[in-house]
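My structure is below; once you've seen it, I'll send some questions.
A single protein chain has been omitted from the complex, and every remaining protein chain is retained in its original position.
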Amino acid sequence: MSLQLPVSTVSMQLTTLLTTIEIAATIAFAMSGLIEATRKKMDIVGVFSVTFVSAFAGGTARDVLLDRRPFFWVENTEYIWLVIAMVLAAPLMLRSRKLGLTDKVMEVADALGLGLFTISGVSVALVAGMPLVVALMLGSITAVFGGVTRDVLCNEIPKVYRDHQPYTLCTLIGGLLFIGLNHFGVSPHLSSLAGICCISGLRLLAVAYGWQIPSWPRDA
Amino acid sequence: MSLQLPVSTVSMQLTTLLTTIEIAATIAFAMSGLIEATRKKMDIVGVFSVTFVSAFAGGTARDVLLDRRPFFWVENTEYIWLVIAMVLAAPLMLRSRKLGLTDKVMEVADALGLGLFTISGVSVALVAGMPLVVALMLGSITAVFGGVTRDVLCNEIPKVYRDHQPYTLCTLIGGLLFIGLNHFGVSPHLSSLAGICCISGLRLLAVAYGWQIPSWPRDA
Partner (left out) sequence: MSLQLPVSTVSMQLTTLLTTIEIAATIAFAMSGLIEATRKKMDIVGVFSVTFVSAFAGGTARDVLLDRRPFFWVENTEYIWLVIAMVLAAPLMLRSRKLGLTDKVMEVADALGLGLFTISGVSVALVAGMPLVVALMLGSITAVFGGVTRDVLCNEIPKVYRDHQPYTLCTLIGGLLFIGLNHFGVSPHLSSLAGICCISGLRLLAVAYGWQIPSWPRDA
C-alpha cells in the first residue's frame, strides 16, 4: 500500500510513475467504497468510513498480520486528506459518473492498483522473511481485503467471492510470476514491473472480454 | 477506553467522577449489544459475545492499531465481570426497560461514554505520537467501533452509518475542540473536560431535538 517496492536503483521517472499509479489506485479503491456507501443512503460520516476502509483496509490488514507500524496512512496522512476531499466532492464525482466516462477510467485505475498493491504486499512480506506461499497470500490480501471489508460493512457477501470475475486470481498469477522471476535472479525492479503488468493486464482483459470463473465445484 | 486522560494533576473528585462515567458508559455500550442480541433470539453465549464486543471492540481496535498491550479489559478484568453480571441480570434489566425509565438513563450514559471514550482515544493516540488527523480518527474509532462490530455480528448495516443521527459527527467535533485547545496551550485537564462536554452535550441535544444528517450526497 506504499512505495515499498525495491526501487532503490530505479530511475526518477519510474518513481514518479509508481507514485502516480499509487494515487490513482487509491482513488479507484476509495471510489468503489464511495459508490457503494452512497447506494446504501449513508450519511457523510458513514460514506467517509466505508470509503476510507475500501482504500486502506487491505494494507492495514497486511501490516497487522506482519506486525508493522506505523501504517501507510499514518505515515502518509496526505492520503487521508485525499479521501476526505473525495467524500466532500462526492456530489460532483457521482454526477460525472453518469457521463459514463469515469467508469472506464476507474476500471483502469483499479486494475493498476490491483497490480501495484499486490506486488508491494508480496515485497513487504518477502522482506519480512515470510515463506513464499504466505507472501503470495499477503499480496492478495493487500489488494483485495479493502473491498471485502467494504462489502461486509455494507452487509453484502464480498463481491470478489461471488461475482465470478477473475480478480483475486489475477493477483495470484502475477504474484507468482513476481516471486518466480525474483527466485531466478531477475532484478527486483524488473520482476516488480512484470508482476504489476501481468496483474493489471489480466484484469483489464478479463473486464474487456467478460471472462468468468465458474462456481467451485462446477456442479455445486 | 480506560482512564488514560492526562489526569495526573486532577483532583480526586474528578478522578472519581471520570471512573463513574467510565463504568456508566461501559454499561450503556454493553446494554446496546445486550438489547440487539436478545432481539436476534441468541442463546446466553451469543448474548455475552455481542454484549462484550459492543463494550470493548472500540478500545481494542484502537489498541491493535497503535500496537498497545495489554488491552484495557485485560488489565481491568472487573469490566469483564461487569459484563457477565449484566448478561446474567438480563431478564431483570430488559423488564425494567419496559418501564421506559431505563432508556432515558441509557441515552445519557451512552452520550457521556461517547465523550469520554473519544477523548481518551484521542489522548492515547497523541501520546503515541500520531498525527492530529489520525488521533482524531482513532478517537472516533474508540467510541464508535464497538457499535459497528455489534451490527456486523448481528448482520445489519452499522446503525451509525445509516441512521442519519449525529453520533460519530459529535465525536469529530469534540475531538477537534480538544486537539485545538491542547494546541493553544490549554491544560490537558481542562481541554479534556471541554471535549467530553462538547461531545456529550451535542449528542444529547441531537437526541432531544431529533437532529438528522441527510444522505450524502443529498440527491443520491
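By letter and in written order, the chains are A and B; residue numbering begins at 1 in each of them.
In this section, a residue touches a chain if its C-beta (ideal position, glycine included) is under 8 Å from a C-beta of that chain, and two chains touch if they have at least 3 such contacts.
Not measured: the values here are computed from a predicted model.
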From A:39, A:95, A:162 or A:183, residue that would touch the chain that is not displayed: A:162
For chain A, residues in touch with the removed chain: 64-67, 130-131, 133-134, 137, 148, 152, 155-158, 160-162, 164, 167-169, 172, 213-220
Chain B, residues in touch with the chain not shown (by the definition above): 37-47, 49-50, 60, 64, 67, 69-71, 73-74, 77, 80-81, 87, 90-91, 94, 152-155
